[in-house]
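Left out: one protein chain. Kept in place: all the others.
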Amino acid sequence: MTPRLAVKDLSVRFGTDEGEILAVDRMSFSVEPGEVLALVGESGCGKSVTAMSVLRLLPSIASVSGSILLDDTELTTLSTAEMREIRGRDISMIFQEPMTSLNPSFTIGFQIGEVLRRHEGMSRRQARERAIELLELVRMPAPRSRVDEYPHQLSGGMRQRVMIAMAVACSPKVLIADEPTTALDVTIQAQILDILRDLRARVGTSIVLITHDLGVVADIADRVEVMYAGHKVESGPVDDLFANPQHPYTVGLLGAVPRPDLAGGIQVRLQEIPGLVPVLRSEPEACVFAPRCVRATAECREAMPPLELLQPRQHAACFHPGSRVADYSEGVSA
Amino acid sequence: MTTAALAVDNARAWRARRLFRRFASRPPAVVGLVGVILVVLIAIFAPLISPYDPAHGDYNHVFLAPFSAGHVLGTDDLGRDVLSRILQGSRSSLSAGLAATLLAAVVGVSFGLLAGYYRGPLDTIIMRATDVMLAFPFLVLAVGLAAILGPSLNNAILALAISSVPGYVRITRAEVLGLREQDYVQAAIVNGAPDRVILFRHILRNCVSPLVVQASITIPTMIIGEAALSFLGIGVQPPTASWGIMLSSAQGYISQAPWYALIPGVAIAITALSFNLLGDGLRDILDPRATK
Partner (left out) sequence: MSENVLEVRQLKKYFSLPRSSGGTVHAVDGVDLTIGQGEVVGLVGESGSGKSTVGKCIVRLLEPTEGTIRLQGRDITTASRRQLRGVRTEMQMVFQDPYSTLNPRMTIGDIVAEPLQLHKLARGRELDTKVAGLLDKVGLASHLRHRYPHELSGGQRQRAGLARSLSVEPSLLVADEPVSALDVSVQAAVLNLLMDLQRDMGFSCLFIGHDLATVEFLCDRVAVMYLGRIVEEVNTTDLFRAPKHPYTQSLLSAAVVPDPKLQRTRQRIVLQGDIPSPINPPTGCTFHTRCPVAQIPLCSDTSPALTDVTGRSHFASCHLITADGTAPDVTHSQTTENAWSKN
């Protein structure tokens, strides 16, 4: 199957007051039609920057190189006007903050309809009818009356639903969801995850899910890419990666989440990963994770390990792969 | 020196260097700073560097054009050396700018702190009073107050200071309203800190950046205000030189000696611009919200 979205050798640099920052370094990934791909990592790992660069939404201080193919269209060379056509129609995005992503002075029906009027050339009346259908699709209660309400009249969960309705209005090929449930309560998160699952099944949308929550990944993702300091450090199908993580960062992340259910209710300690995500200024000459890694050896401090196929479908960038639990030393400041 | 002390020094030096680098990377701010330093130096050393006594008239040489022999900027209607008068005038301009700003800041910040921290009726009274003052344009209010207080430099400073108090009250109050909800203020309350500790250590110290910015915006306004009051005859009194008085006496001779009006005008403009540029630069480096 040809991938729906293929990103190859994507690098993003930011010019700042304090010098250049390499936010993403030669990142490649692809999403099949109808697949949910999770980009996982902690803040500062470059996962949101990767997503924003696909939509070409980064500020002007960013310089992007590499190739981004949507079906057969190379996105990096499109004009601004052509890109505007792609956004919202072929690729759309939902953000973490549903409070600020909607315009407070228009009704939600108008805002959903706007996308349809622009991309599908619908009339006002048609757009409104379709907006109601979309609100039904995202399981908004009483969509016929809600369609004329303003964002401030809605709860956080409902606003996120409106965002999703807008994002899928034109049945996009790819939906990029940047921490879509992070700001929401668990019972609302469950509703939103169900809606995303439903969309994938019905519309066949490919979803790129950006999250730090491994529970959400386990719930909905088909494949996972683990990012660390702008680099892909591990990737694989969700079941394999969770059952048999290879990169010490992935191992550490999985061990850091409290799992009293596994320990029979008595869990003594959580895995810690001492230290911080580094800010890279240039292409690394050592493994980016080495300073925080208990497995690190001289070899790791001399070169960034390449991404290698370790299991049938699982890659990791590590000289010492393996799923054994790393015994991180305690008491180092976080 | 102990290692701990060294660590303090290193951390401080590093922070200072970083602030300096950020400042130095903004050419307009550097130009402003240089301008301000120059004006301050001129004001301090005015008596030493003046070629003539600024009050001494020479009726044989009135309205000499600039660059005439012995008078680089020419002479005025009474034959006084314009350069010497400009130099002396910088003193009243600067002292008015700085003193009035300081006075306004002290009073305004105090009221702003009280209003924002205690809220309630006190807040209502203070804010309504500032609303009333803000209903008058700055200069109209200053002129009115100066006229009531009587003409002198000190009264002009007082009038200008009172007129710009409301700005400080508002800015401080707005800052305090935001800061009192910060968790570290809440933590201080949980720790049983008395009001004065909370107000000064936890709130006032964190209002400093916006206040410094406000001050650097007020100073040029004050300088122009002093010139305006002196121009109207309710500020600095002759024979002391002031840029405002020079402008005022020059307006009668605008066709014969245009430079006479131009020179103090340029002096006011350069000084005000320097402070403005410096203020913009300070805002950029002090206020993280203003940075990109």
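Letters A and B name the chains as they come in the text, with residue numbers starting at 1 for each one.
Quick note on the criterion: a contact is a pair of C-beta atoms (placed from the backbone, for glycine too) under 8 Å apart; a residue touches a chain by one contact, two chains touch by 3 or more.
Given the structure is predicted, the values throughout are model-derived calculations rather than measurements.
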Touching the absent chain when the full complex is considered, from A:Gly46, A:Gly88 or A:Gly157: A:Gly157
Contacting the left-out chain in the complete assembly, out of B:Asn60, B:Asn191 or B:Gln256: B:Asn191
Residue among A:Ala81, A:Val186 or A:Ala298 that touches the chain left out of view: A:Val186
Option touching the unshown chain, where A:Leu69, A:Met83, A:Val203 or A:Ala256 are the choices: A:Ala256
Residues from chain A at the interface with the omitted partner, ascending: 42-43, 136-137, 139, 141, 155-158, 185-191, 193-194, 198, 212-219, 221, 238-239, 242-243, 252-261, 265, 267, 269-274, 276, 330-334
Touching residues on chain B - with respect to the absent chain: 4, 7-8, 11, 15, 182-184, 186-193, 197, 201-202, 205-206, 208
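Please note the rule applied: only the chains that are shown with their structure count from here on.
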Length of the line joining the C-alpha centres of chain A and chain B, rounded to whole Å: 51
